[in-house]
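What you see is the complex with one protein chain gone and the rest in place.
By written order: A and B. Residues from 1 in each chain.
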Amino acid sequence: MFKATIDADTLKSSIEALSVLVDEARFKISPEGFTVRAVDPANVAMVSFELGSNAFDEFAADDCEIGLDLSKISDIFSVAGKDNKVSMELDEMSQKMSLHLGGLSYTLALLDPSTIRAEPRIPQLELPAEVVLNGKDLQRAVKAAEKISDHMLLGVEDDAFYMEAEGDTDRVRLDIPRDQLIDLRAGDARSLFSLDYLSDIVKPASKSNEVTVEIGKDFPVKIGFTIANGVGKIGYLLAPRIESD
Amino acid sequence: MFKATIDADTLKSSIEALSVLVDEARFKISPEGFTVRAVDPANVAMVSFELGSNAFDEFAADDCEIGLDLSKISDIFSVAGKDNKVSMELDEMSQKMSLHLGGLSYTLALLDPSTIRAEPRIPQLELPAEVVLNGKDLQRAVKAAEKISDHMLLGVEDDAFYMEAEGDTDRVRLDIPRDQLIDLRAGDARSLFSLDYLSDIVKPASKSNEVTVEIGKDFPVKIGFTIANGVGKIGYLLAPRIESD
Partner (left out) sequence: MFKATIDADTLKSSIEALSVLVDEARFKISPEGFTVRAVDPANVAMVSFELGSNAFDEFAADDCEIGLDLSKISDIFSVAGKDNKVSMELDEMSQKMSLHLGGLSYTLALLDPSTIRAEPRIPQLELPAEVVLNGKDLQRAVKAAEKISDHMLLGVEDDAFYMEAEGDTDRVRLDIPRDQLIDLRAGDARSLFSLDYLSDIVKPASKSNEVTVEIGKDFPVKIGFTIANGVGKIGYLLAPRIESD
């Protein structure tokens, strides 16, 4: 059993955050809310997503797992106006979900969860440095780097967070000192990442005023932020690239 | 003889409404105004258009018929600013029309009306159900349906107007009860239409607060609305598709 009502905008942000890595996802539903863990087809990045039942106006659910085609849900929201509520109800017999949104009623066939790649195990990493900053700053550096290179360094140095990209002849760097960051736990950190992934990930992150970036030395980066006033949590884990120099 | 001045915006809306079905049109001009009747190349939809002489700031005409390339006129208006007046004058000798618009003077060669498909006979249909609603509601349902299918049902049931589309696995439906419609004459009505045509037709219709939709049982739909404060009338007639089930 699953029946819920939520701000269309919150659900839309959630779907967008997942869509940057996967097209289909298994949603684990329990009385406590939703969780999704997914890994991109190339095994380079993972996303974990939680949306507590208190993010919903109405929420009633037993434990169950459903498979959703994220692009179909995005299509539905592309027609929705602002300030809409969406209500959802699962019909377990027919394996369909009904959605009501701005007067429109949708009946969507669910995907068989067993046909969707299994949930990845999210590795427990203790990363030495942690930076908290505005998502816009992160996005600005990534956009600048894309003009020059296809990968980007993230690191901590001299009590500042830096992002740097180097092309064949040119270089761009953004240093953000501690006093311009929301928070900084300095540590030995410098890792290189693919801009293909980073630019997808910073799109949803750029809407958050407070993005947490955890980095190490040639280790994966963790990029996390909340949605729906902290009730929803989105976290990405992106594998590093090897620096050749 | 034909000489007239009109709001550029009114003429632009008129041309757009015709352009959804045809590229070239025969305009019948008389002292009472303009009329156009045209059928799309595939014979699936017709448009009828009337613009009374009182829609014009200035209008002087004898009976005549001219052929216009609608895309050329659209090009001209794409350069025009808002709040412009356009004045037109026919030169019968050279078969050219001059247009003055925002300081620019155009001289356009007319098309020989005999090279444009003849006016269709618009069938007189008595359709059992009639719905009057905001064009935006019509467009919203059509946009939602396009994501799922290439055809759409329009019908009346239980004192409500409904639009429904069904894809291979999914379904979307919009029910608008009588109290959310401007007017409803209930009757036995349920017909299926091509979304290719419907989505073109609802584009100009969506700008009108009051669109009249007349439907029957496996019969063509009539979609009508006015422009220029009621002085211009646009009506579409779209043939139904056969429901296979």
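Here is the rule we use: a residue touches a chain if its C-beta (ideal position, glycine included) is under 8 Å from a C-beta of that chain, and two chains touch if they have at least 3 such contacts.
Everything numeric in this text was worked out from a predicted model, so none of it was measured.
Novice: For the chain that's not shown, point to the residue among A:64, A:109 or A:172 touching it.
Specialist: Of the candidates A:64, A:109 or A:172, A:172 is in touch with the missing chain.
Novice: Which of these touches the unseen chain: A:109, A:122 or A:144?
Specialist: Selected residue, touching the omitted chain: A:144.
Novice: Which parts of chain B face the unshown chain closely enough to count as touching?
Specialist: Residue positions of chain B that touch the missing chain: 72, 75-76, 78-79, 102-109.
Novice: Applying the definition given at the start, please give the residues of chain A touching the unseen chain.
Specialist: Against the left-out chain, chain A lists 140-141, 143-144, 147, 169-176.
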